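Removed from the display is one protein chain of the complex; every other protein chain stays in position.
As written, the chains take the letters A, B, C and D, and residue 1 is the first residue of each chain.
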Amino acid sequence: MNDIFTLMKSELAVTAIIFLLLLIKIGKGVRNEALLPIIQVLLLINLISGFFFNKEGALFGDMFHTSTLIAFQKNILNLGVYLISLLFTDWLKKSQHMAEFFMLILSALLGMFFMISSGNLLIFFLSLELSTIPVAALANFDLEKKRSSEGAMKMILSSAFSSGILLFGISLMYGATGTISFAEIPAKLDGSSLQVLAFVFLFSAFAFKLSIVPFHLWTADVYEGSPIAVSSFLSVISKGSVAFIFISALYKVFQPMQAVWYNMLVILAVATMIIGNLFALRQQNIKRFLAFSSIAQVGFILVGMSSSDNTGVTAVTYFILIYVFSNLAAFGIASVISEHSGKENIDDYKGLYKTNPFLSWVLALALFSLAGVPPTAGFFGKLFLLTAGAAKGEYWFITIAALNMVISLYYYLRIVRAVFMDKNETPVDKIKLNDSVKLAFIICGAGIVLTGLFSWIFDFIQSLH
Amino acid sequence: MNLLLLLIVPLLTALAVLLSANGRQVKWLSFIGSLAQLALAFILLYTFEEERATGNTAQMLFEQRYPLFQSLNISLHFGVDGISVVMILLTAFVSIAGVLVSWNIEKMTKEFYFLLLLLGLGAYGFFISLDLFILFFFLEISVIPKYLLIGIWGTGRKEYSANKLALMLMGGSALILVGILGLYFVAGHSFDLTEIAKTTIPGNIQMIVFPLLFVGFGVFTALFPLHTWVPDGHSSAPTAGSMFLAGISMKLGGYGCLRVATYLLPEGAKEYANIIIALSAIAILYGAFATMMQKDLKYINAYSSVSHVGFSLLGIGMLTQTAITGALIQMVSHGLMTALFFAVIGMIYDRTHTRMVAEMGGLMKVMPFIATIFFIVGLCSLGLPGLSGFVAEMTVLVGSWQNNDVFHRVATIAAAMSIVVTAVYILRAIARTAMGPIKNAAFLQLKDAAWNEKLAAIILVAGILSIGIAPNWLNELLRPAAEIIMNRIAGK
Amino acid sequence: MPNATIIALIPLLPLAGFVLLGLFGRKVFRNSSGILATVLLLASTVLALYTAYEYFFVYGKVDSIYQKFIPLQLTWLEFYKGLSIDMGIYIDPISVMMLVVVTFVSLMVHIYSLGYMKGEERFPVYYSFLGLFTFSMLGLVLASNIFQIYIFWELVGVSSFLLIGYYYDKPSAVAACKKAFIVTRFADLGFLIGILILSFCSGTLDFQTLIQRLTVPGSSEFNTAVSYSFMGVSAITWGAALVFVGGAGKSAMFPLHIWLPDAMEGPTPVSALIHAATMVVAGVFLVTRLFPVFAITTPNTLVIVGWVGAVSAIFAAIIACTQTDIKRVLAYSTMSQIGYMMFALGVSKYGGEAGLGFTASLFHLFTHAMFKALLFLAAGAVIHYVHSNEMKDMGGLRKQLPITHITFLIACLAIAGVPPFAGFFSKEEILLAAYQNNIAIYYIALITSGLTAFYMFRLYFNIFWSKPYESHGESHHGEGGFVMMLPLVLLAIGAAAAGFIPFGEYVSSDGTPLKSNFHLQFSIAPVVLGLTGIFTAMWLYRSQNDRPAKIAASLNGFYKAAYHKFYIDEVYVFITKKILFNLIGKPAAWFDRNVVDGAVNLTGATTQAISVGIKKIQSGKVQQYAIYFLAGVIVLAALFIYVWK
Amino acid sequence: MMEPGLYHILFISAALFFIGVYGFLTRRNLITMLMSIELILNSVNLNFIAFNKYLWPGKMDGLFFVVFIIAIAAAEAAVAIAIIINLYRSHHSIDVVNDEDLKY
Partner (left out) sequence: MMNGSTIIFYLLALQTLTCGLLSVSTRQIFRAAIYLLFSLIGIAGIYFWLQYQFIAAVQIVVYVGGIVVLIIFSIFLTQQAGEKLPKQRLGRKIFSALAVFCAFALTMLQVYQHDFNSPAEAAQPVTVLNIGKNMMSVGDGGYALPFEIISMLLLAAMIGCIVIALRSKPEKT
């Protein structure tokens, strides 16, 4: 029990910040302009402290367990939240509910932490809900916009539905195995049809959260309707956390069912990449575009997951780290432009390079990283996912994945083309960037370039196993 | 010599270009940088020859290995053999010429030169890499700069062309990627070329992986029928872009076809050799005939590139040591020649603002220097002795003829027939542009080449002549390397 | 032993001229370029003569056989151990003789051009091209390696191209130079494949070795060469025949001759050098070089050589009778004379007395070089004077151009085979050889000989007699000064006297001296025929009358066909325009744009279409999403419970 | 008819579950959709209790699961209703058909 402060330190820190904010909010003393820097500093401290004193251990009778890898994964999420607090400064300052925003974001983050660390299905389910329900509320944070409410509605109803399915699966699993503890389940799995059925139900809930086709349909609508900050949270952090728990669940808990989930992953990965790409092809709204592109990215994550050895875990973790930088940068640009000009369509980005070269380069970097073009880190990330996925020697599978990279390149290049090549009579005006936003972009840019070139990061993650 | 220098110099130049204050600085920095690259390439050649002269017969010289992504067994493994040295020289030549002909770029100068230098960097890295992963990295690094160069500074249907190019090349590299991953697992988790070369790869795997790799690299080097990005890409690209594209980038593919696909997968190569031969023989003739009908100078050179590159692939497919050497010489020769060709076209276009053959005529009168270079490059293209094209084509043909059966013979004769068709289209192009009466009175006011253009042309012509007049130095560099490849194919 | 340095200098001096004038001609040697080039070539000529003297009279003959020397051989490109392209010097009677011919004629042309080309804007360029040509031709002549010949062969082709296209702003010149290059290129394709075959069979590219290996029946290479066959013909025959195709192209043999008349668009001295005396005989030279191989082939390739030569000879002679452009007449006459040389080779055999045709051919080559160069240069003087190529613009020029007139007459007599001029002797030997070996060819040759005399004198009379010359008003500059007359006179001496050289003593198929045996009774027929031709021409053309027109009318169709060169050009145009361009080129280009590229674009369009087609899935209805969700679950579950169990 | 046991309860809960799903798929009113969700969650609860009772009585995993599900259901319902009400305020309808702005 004495370990509680070291093993649960991330969770405790986040909780502490939530309560601090709660107190501040109740005290009603601080304006947004003053509060935001405080929050940013707190998050930065949280992020930095997350790198130290990590060790392996379990608490609460194995309901909660952590390891250096898990701590690292949590810190990736911390990093994402920190970047969000920087990137969306403009939007946050205008918001009336900034403190609430952070409280909810951090609650969700807390939920994710517990989720990654969960040692049984109950904790998993609860933390999954904890990471979902606040975000659904957040999706509605553009209170005046109907689209925001519509998105939130779609999210809460869909996720409630998926929770129902998940719970049904859990209950069957419980019935079939007699336990909800992750540690005990593998021994009880015998591959009976009921277990397969239960597993499919469970799987579909993961798939829902990760926006795997055909469980992805809510994604685009919610991303488009929500405030960009929330969309980015959903697309990067939410997804990242689910991917982490998903992969560890598959590899550890459902290891005996590998034959089933490998095939499932392969089928769904192919479907997800193809459908995500095909939809992204013709999107006009940048948020919706990023939504579909992130669906396609999930397809690639699934390719990496299909490896079923440590390389897979490392590749996925590494990819998500890179994905945090790249996707947040892209969302950040979208947000900055949307805040300053109200424009969210790709056509509005035409001629951006003329007026905003810095933004254009960051955007280009981010998109190239998403597309997996060297020398950006995305290249390494994607490549290692494919490397991990190729271990089974399924050439056609990897070929499809690789060819999908080409399709995705096409639509990423569409934006690059708009920004750099197309002419526009009325381009977006020159935008004066807030310092913290600039800092965030620089961090993202550096992350995009350096994460790949500093190969020890990958080796470090691999060493965490 | 430390091979890392070949990466550091372009990288530093590129960074310096990014940080420089104005266009003038950018240009001079790039020029100095590429001059340094050229010097480095020559030093490499010299030290390489020295090392060989001292009796070092290792396959790769100047090997270096820095761990990178250790957990996946990836390392920065560099090393050069004769082939790489030659390719590096080629890159240096084309780079400096490319920098020089772009002297008048006004739009986004800094970005332009940055991308140009990045392309060069990619090529150097590609040629010195002995780790397939790193090799792939450098291969891909060059795709996006090409896209941007065409899309931003291009002409005509540039967006379409840029897209097509980027997508087709990426498609190619997707296949390469799969192939490389296949090798990685077969070779016991190693991307290292020299390691993989030591393992015996099962035949059934070779049958799958070889086509993936060959077709993938083939896209880069315009393997028929995956060549369609070439005409559009070249014609839309800015001058230096076309030069890099045809002069260097297409060579990446050829090099890969040989060094990666054929060398590592000899059984696959033997199995598919006939298909390669058929395709490249078709490409040679078909490209030549298609060229005949083109009206735009850049299209002419683009299609003729398809035809010429066919010789490289034919040489590889023939699987004899001479033919492979010839294929490599053809790569170098075509690289220099086509770069020069595009440079000349660019110079003409800058002045006349047209690339349509029909609208020109008599340029010999107003711009004798440019027209003379045009002559030289044209003659090189049609394989005139004394210029590099001849050496290359003859070596390929002689090598091809060593295969003693009807199929190979027919393919060789078909390829040889192209020298006539090439003569037809080249002479038509020259006759209609450089010769004949001047059709447009406005052309009388045009000026001949400026110093930078002259220098660029002279550098490339020097390269062409040095191969054309005394080819044996090149031959001696390439032959031992080709022999090693052949030995693996022959199972020795 | 031959001195490699001296011999190497012979081609290298003109090369130096080419490089110097090519690089600095415009600036440094603006005015002195002609002198510079001429001096360099003079040195070359002197060296060539010296070499010839040394070879024939000092060291060449050992045991009364002329030996072959390779004083220099550098590896130029090594394909593999044993097979390499070498740059070498190969000294034997033929090459030494050719050295002399080439340098001498070239020198004459150089000198002549000093006057003829004076005032041209691109004077230095002209001389640099001449230098390039001379270099290439000499390199070709000296080649020790079959690939070396090919290399210089091509270089000769390109310098010919450059020189024909010298007046590059004249569309007809441009077309002509293109045609010349492409047609010879086409022939070279055959040459190249022939080389590939021969080198593959023999495993070497070196002449001496190649001939050694392929002409010894029983050697493994010979067996290879004979045993491999394609379409029932052995590899060695294929090789020799294809090599001959190359030679035929350069030598303008039927049907690859079409470029030669058009090539007259070049400056006249160029025509004299390239298209009369030197380059066009390269084909003959090539056959002589590989003669032992040709001779040993079965079925005998020499038969082809002989018939192609004979057909070309008479074919060209007939056309020559109808042409009105004086240079074209000369061009066809060249073709006809080379046909002579060719069939002389064709009727020859290897070695000893049977090699008479061989010697005769080269002898004719030698004499022809003299008188044909002379004819062209003289014609050049005429053209220079009247500024026209057409016969109708000329006539009665013997007063205005006395020296030209005399030298032209000498040349005409020489070519017509009137004794004792040079042509008589060489033709005589050829006819004899033909008579001994192939009587059909002999008769063709005989008729040709008569025709030759006729058209040459038709030309002569039309230029110098016919009608009185009427000036077109421009200021005239006389005959063209010393520099133009000197070569005429020197060549006239050659044309008159060259026949007395005991050629067979020096040049023969196997190096053993061949006694030239002169049969008086045999030479009656050709001489009589020649004189008949001359007098017919005199009767028709000495003064203006309507006899030619009548005869032409009476021959109607045949005359018209001959006038239109038997429509061979039209056939070629048909082949290139209709077949090459419209039937192959256009479909290829169309196929590429529409099918291959179309496939790529279609892939993109299909993807887009699918993308639009499936957009309905994302309907915006949250319940529909749930249905997909549920369906996904059911399908997955069913799949993994029942199908993939 | 026989002695009610595990399978009976499982039948009831599965039936209820799919009744809820059916409701969720067909109801056009957002609040009724929410009710369907409640049915779904309740059916799951029934499952847990039944399993806990009949199969795995040694620990109270199922029971606790149910307790927490009930709590979650409350929280979820609260947030959902807040959102629905907000949506209603925006355009005075809670028919799901009217909420299709975000699509394709």
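Going forward, a contact is a pair of C-beta atoms (placed from the backbone, for glycine too) under 8 Å apart; a residue touches a chain by one contact, two chains touch by 3 or more.
What you are looking at is a predicted structure, and each value in this text was computed from that prediction instead of being measured.
Participant: What are the shown chains that the omitted chain is in contact with?
Facilitator: A, C, D
Participant: Could you tell me which of A:17, A:71 or A:122 touches the chain that is not displayed?
Facilitator: Only one of A:17, A:71 or A:122 touches the chain omitted from view, namely A:122.
Participant: Per the definition of touch given earlier, which of A:193, A:284 or A:463 contacts the omitted chain?
Facilitator: Answering carefully, the residue with contact to the hidden chain is A:193.
Participant: Tell me which residue among C:216, C:440, C:551 or C:634 touches the hidden chain in the full complex.
Facilitator: C:634
Participant: Which parts of chain C are in contact with the chain that was left out?
Facilitator: 623, 627, 630-631, 633-634, 637-638, 641
Participant: Could you pull out which residues of chain A are in touch with the chain that's been left out?
Facilitator: The missing chain touches chain A at positions 1, 15, 18, 59-64, 96-97, 100, 103-104, 107-108, 110-111, 114, 122-123, 126-127, 129-130, 133-134, 136-138, 140-141, 143-144, 152, 172, 175-176, 178, 192-194, 197.
Participant: Contact with the hidden chain only, please: which chain D residues?
Facilitator: 1, 3-4, 6-12, 14-23, 25-29, 31-32, 34-36, 38-39, 42, 45-46, 49-50, 53-60, 63-64, 66-68, 70-79, 81-86, 88-89, 94-95, 97
The definition used in the following text is that only the chains that are shown with their structure count from here on.
Participant: Could you work out how far the Cα centre of chain A sits from that of chain B, in whole Å?
Facilitator: Their C-alpha centroids are separated by 42 Å.
Participant: Report the inter-centroid distance (CA atoms only) between chain B and chain C in whole Å.
Facilitator: It comes to 36 Å between the two C-alpha centres.
Participant: What whole-Å value do you get for the distance between chain C and chain D if each is reduced to the mean of its CA atoms?
Facilitator: 96
Participant: Where in chain C do residues touch two or more of the other chains?
Facilitator: 604, 615, 618, 620, 622, 626
Participant: What are the residues of chain D that contact at least two other chains?
Facilitator: 21, 24, 33, 99, 101-103
Participant: Which chain pairs here would you call touching?
Facilitator: The set of touching chain pairs is A-B, A-C, A-D, B-C, C-D.
Participant: Can you list the chain C residues touching chain D in their complex?
Facilitator: 615-616, 618-623, 626-627, 630
Participant: Using the touch definition up top, name the residues of chain C that touch chain B in the complex.
Facilitator: 26, 75-80, 83, 85, 147, 150-152, 154-155, 158, 161, 165, 168-169, 171, 174-175, 177-178, 181-182, 185-186, 188-189, 192-193, 196-197, 199-200, 228, 230, 576, 580-581, 584-586, 588-589, 591-592, 596-597, 599-600, 604
Participant: Considering only the defined contacts, which chain A positions touch chain D in the complex?
Facilitator: 121-122, 125-126, 129, 133, 136-137, 140, 143, 146-147, 149-154, 156-157, 160-161, 163-164, 167-168, 170-172, 174-175, 178-180, 220-222, 224-225
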